[in-house]
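Complex shown without one protein chain; remaining protein chains in place.
Right, chain A next:
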Amino acid sequence: MTTVKTGQVPLAHDSEMARATPRKASMIGVNSRKLWLTVLGWGVAILIFFPIFWMIVTSFKTEAEAIADPSLIFAPTLENYVEVQLRADYFKFAMNSVVVAFGSTLLALLLAIPAAYSMAFLPTKRTKGTLLWMLSTKMLPPVGVLVPIYLLFRDTGLLDTRTGLIIVYTLMNLPIVVWMLYTFFKDLPKDILEAGRMDGASTFQEVWYLLLPLTLPGIASTGLLSVILSWNEAFWSLNLTSSQAAPLTAYIASFSSPEGLFWAKLSAASTMAIAPILVFGWLTQKQMVRGLTFGAVK
């Protein structure tokens, strides 16, 4: 007859407990780490977003409130939005921004896709060097080439034209676009393209029917990045345009002043300038994250 000593049950129970405690402890550890990471994530997000939040808040204050001690309690006003619209035609500037940002992105992709294809799938011993050289052009401060480009634009009649700005932005973003596409294309197994070639696909068909559909998230995120970079570019837009082709960056610049109060008006103009790209970025964020991850986890 097997007797169970009263003390044995607690023993068995103890061993279960002994097994459960580390698991529970590790669960608690995981949970607290998760909590900390969440808090950190939110902290960083709030830190990044705070200037934009404060700009939006300031745009609803009066000029006197904007320079007074920071406060979230105030009577909101739309007078700054009315004033900036009265002083400058927002839609003219916004239209220039849209045309130039999307036009330059389209042109950059048209040039970069064949370039990245050839570098990724038909590399030569100079490919790496070429890629590095392309990137090195980004290291030159733009002001260094301002006068030559200004003279070229003057002689070709491209000053203060959207076409001129599209050309400059395309050249400005091309190295980044080529590099990003090159990275995405490199991830694609060569065998897929070879299979297409075996089936008699021409180079164009290979790119159009195989490469582009398979790397679409990468191309989309590259395009989105190029649009954002073009939208926010200020140096060339301020220097190469005056009244006809000036985009939103020039619109914002016209509200800053060394004499007199301007923070609330500048905030209103800036809020209006970033609104379209903010909405665009929000709508396309899934695509963008997918594309960037596509390149990051290779």
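Everything that follows uses one rule, which is that a residue touches a chain if its C-beta (ideal position, glycine included) is under 8 Å from a C-beta of that chain, and two chains touch if they have at least 3 such contacts; residues count from 1.
The working rule: contacts and distances are computed from a predicted model.
S.K.: Given the options "RNA polymerase sigma-70 factor, ECF subfamily", "Succinate dehydrogenase hydrophobic membrane anchor subunit", "Paraquat-inducible protein A" or "ABC transporter substrate-binding protein", which would UniProt use as the protein name of the unshown chain?
M.R.: Answer from the record: the omitted chain is "ABC transporter substrate-binding protein".
S.K.: Of A:30, A:46, A:68 or A:82, which residue touches the hidden chain?
M.R.: A:68
S.K.: Which of A:74, A:90, A:150 or A:280 touches the chain that is not shown?
M.R.: Touches the omitted chain: A:150.
S.K.: Which of these, A:211, A:246, A:274 or A:288, touches the one chain of the complex that we don't see?
M.R.: That would be A:246, which touches the missing chain.
S.K.: For chain A, which positions touch the chain that isn't shown here?
M.R.: Missing-chain contacts on chain A: residues 63-64, 67-68, 86-88, 146-147, 150-151, 154, 159-160, 238-239, 242-243, 246, 250, 253-262.
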